[in-house]
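The other protein chains are all here in position, but one chain of the complex has been omitted.
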Amino acid sequence: MLQLDEKILNQIIKPRPLESHKGNFGKILTVGGNQQYGGAIILSTAAAIHAGAGLVSCATSPQNLTALHSIVPEAMFIDFNNKKAVSQAAEKTNVIVVGPGLGIDIPAVNILENILRNSRKNQFLIIDGSAISLLADNQKLFKFLKEKQVIFTPHQMEWQRISGIKIADQAEDTNKKQQQKLHATVVLKKYHTVIYHLDGTSSLLPIGGPYMSTGGMGDTLTGIIAAFLGQFHLKDYEQVIDAAVYCHSAIAAELSSSHYIVLPTDIIGRLQEFMAQYTNS
Amino acid sequence: MLQLDEKILNQIIKPRPLESHKGNFGKILTVGGNQQYGGAIILSTAAAIHAGAGLVSCATSPQNLTALHSIVPEAMFIDFNNKKAVSQAAEKTNVIVVGPGLGIDIPAVNILENILRNSRKNQFLIIDGSAISLLADNQKLFKFLKEKQVIFTPHQMEWQRISGIKIADQAEDTNKKQQQKLHATVVLKKYHTVIYHLDGTSSLLPIGGPYMSTGGMGDTLTGIIAAFLGQFHLKDYEQVIDAAVYCHSAIAAELSSSHYIVLPTDIIGRLQEFMAQYTNS
Amino acid sequence: MLQLDEKILNQIIKPRPLESHKGNFGKILTVGGNQQYGGAIILSTAAAIHAGAGLVSCATSPQNLTALHSIVPEAMFIDFNNKKAVSQAAEKTNVIVVGPGLGIDIPAVNILENILRNSRKNQFLIIDGSAISLLADNQKLFKFLKEKQVIFTPHQMEWQRISGIKIADQAEDTNKKQQQKLHATVVLKKYHTVIYHLDGTSSLLPIGGPYMSTGGMGDTLTGIIAAFLGQFHLKDYEQVIDAAVYCHSAIAAELSSSHYIVLPTDIIGRLQEFMAQYTNS
Partner (left out) sequence: MLQLDEKILNQIIKPRPLESHKGNFGKILTVGGNQQYGGAIILSTAAAIHAGAGLVSCATSPQNLTALHSIVPEAMFIDFNNKKAVSQAAEKTNVIVVGPGLGIDIPAVNILENILRNSRKNQFLIIDGSAISLLADNQKLFKFLKEKQVIFTPHQMEWQRISGIKIADQAEDTNKKQQQKLHATVVLKKYHTVIYHLDGTSSLLPIGGPYMSTGGMGDTLTGIIAAFLGQFHLKDYEQVIDAAVYCHSAIAAELSSSHYIVLPTDIIGRLQEFMAQYTNS
């Protein structure tokens, strides 16, 4: 297992080409945020914007519109109950994040199915939180993942649901076996997160710590991964995912020297300055 | 009476165990905030999150949803008129704060009763503000407090209401006598707050001052107590309460050297860095 | 005419008495903010809170509730269409600000009349913006100002409306004559603001400048005056008004050395630290 270190940031975070426009840095669509968990999709969206995504639309409950704009007026809004608007947005995007705060009720399943059904071949699909649980319970939805570039970002209980492996049995070998069957990258979030790659290799995240054990932390990660995939165009895109995961925890580690706990909002607020350190490589 | 000093922070605020997850640091439920007093529950919730609680849900009026997320997108939301959702949340939580901005009308009584009825034996119940007044007026609700770990956080008028002791007569002995009958910890907020413990001892807070005489200060304290109880697991949990009360005023005292008055928002914004100072003990 | 200088701040801004509570520092009610001008009453309310008022309630349009709490969760809210709630709040308060963003339509007149009718003898009434224009057009409302401590804060056009003196003719003598007829303190806002006192004296503000020519600046002043009157209890309360007016412009002047223009939000954010400088006098 490759142990990630700071070099991954030097490899991935590059100065931007001078002649470029927003489209070069990714059109991101984030989908989630019901009445109860609206903050999750707001954090994901804000993280994507602060991590450098070119254009970010957030498909969420209309109840979250105003809080979204109060936190990131840079975001665009789509009512996630508007099936047509969501499917059109899904088609026109490079990277989709689906799941943060989506919930597990019937409307949530319908939204997830609509997104998956309308996503395109060459898209990145970051599937997080309740969307993972929904997939585990609706196996027929897996057919829509074919020929997409799928990234799952489960915590251990969500991994249990989708892999069938109980938390106590989640060892590297068993995890890898199930991940390979999913034909997806798996970012298994835990103390020392592991990223399982499509080619059977995996990366270990040796940084991060309990100062990150706070609500919304995983939602924030999805936004960073989305922004990195949207703007850093490597053939081996799983290196880009590795870098995003490392970046998220490296910022938290840095802040933890002065903060007892690190909040998602803190990480989001530090992204732009943190990333600037790596452009002189 | 024990006079609290900074040592209590060194004793209680400890480095977090490396292998841990959000659940280890408390599931908090804050309940309150009607149309008039929505800010109160937002401040309580924000304080809990910044003080390190693992997961925080806020049951409040739907009118407060957007302001809640604008201030702390890390919070989760529950409509406090949704009896079933509130009772389910009450069951699944470690610490409940009830009262900030709840009001004293009929719906408020019903919400309070619902919360108390559905709280569990080993839970912490922090009862603040209007919830104290409501209890004083609805003695039948006291039966739900049995075998819970109850903390009252009255100011002197609220203490008068629930103890029957007029403010002029609130001396240590009479206070203690009534507090013992309540089988609850009492944080009596005043110039030099006193914390009355279950075992008959009490702690005096020698810090704090008139720069704290501003709306929302007590609401903020409830959130800090909740977060501390959620994450610092001592058998003698009243030491944890002492530490939370000390922390709240110590931050205010520190800020008062540069601020004519200290606002709740200032204290909330300083919690993470302040607490970081005590992990090297 | 007395020329104000920094000494007025040393005279008025005093260390708070140690044994005190929120009630000692003023219960403020701010009234205004229709759909079009909601920001005005939010700025007034936020200024009152940051300038040290004990408790601040804002009676405004329900459309402004969420933005109010997003900016100052410390504030309490009253629907200004709720006649009973507003009149009850008016009775229980020490200082009323009425006018910022109130508008001049029929509902606005009714709200103003309700406030004036329910204000009490010993209250401070700060009448600003559209409330001044409404009074000018509804002379029958003047009877409610009797035996109150009234402060008008007009700009020159509003002063023309209520005094009948055209802007070109607004000289010290003519102004004073009309101000004396009003039995009110008049803060005439202009380049070098003048405060006309009840005893016929007046104070000149020699500071402030064109960096303050931006929307919301006067609304912010009303909140500072309210907070000062609520917490600094001098028999000669017009000195307190002088200090509040000086404080507002002194902060702006200080910030103007680094800011091309100074926004109301900047002044509000600087109040607590600015005022702290004057407690060692």
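Things to note:
Note that the chains are named A, B and C in the order they appear, and that numbering of residues resets to 1 at the start of each chain.
In this text, a residue touches a chain if its C-beta (ideal position, glycine included) is under 8 Å from a C-beta of that chain, and two chains touch if they have at least 3 such contacts.
As the structure is a prediction and not an experimental result, all values here were calculated from the model.
The chain that is not drawn here is touched, among residues A:H50, A:K148, A:K176 or A:K189, by A:H50.
Although one chain is not displayed, subunit C still touches it through residues 35-39, 42-43, 46, 63-64, 66-67, 70-71, 155, 190-191, 209-211, 213-216, 256-266.
Hidden from this view is one chain, which touches subunit A at 13, 16-22, 24-25, 49-50, 52-56, 65-66, 68-70, 72-79, 271-276, 278-279.
As a convention for this text, only the chains that are shown with their structure count from here on.
Comparing chain C-alpha centroids with the centroid of the full set of protein C-alpha atoms picks out B as the closest. When subunit A is laid over subunit B using CA atoms, the rotation angle comes to 90 degrees (nearest 5). Once the centre of each chain is set as its mean CA position, subunit B and subunit C turn out to be 34 Å apart.
Counting only residues that touch two or more partner chains, subunit C has 66, 70.
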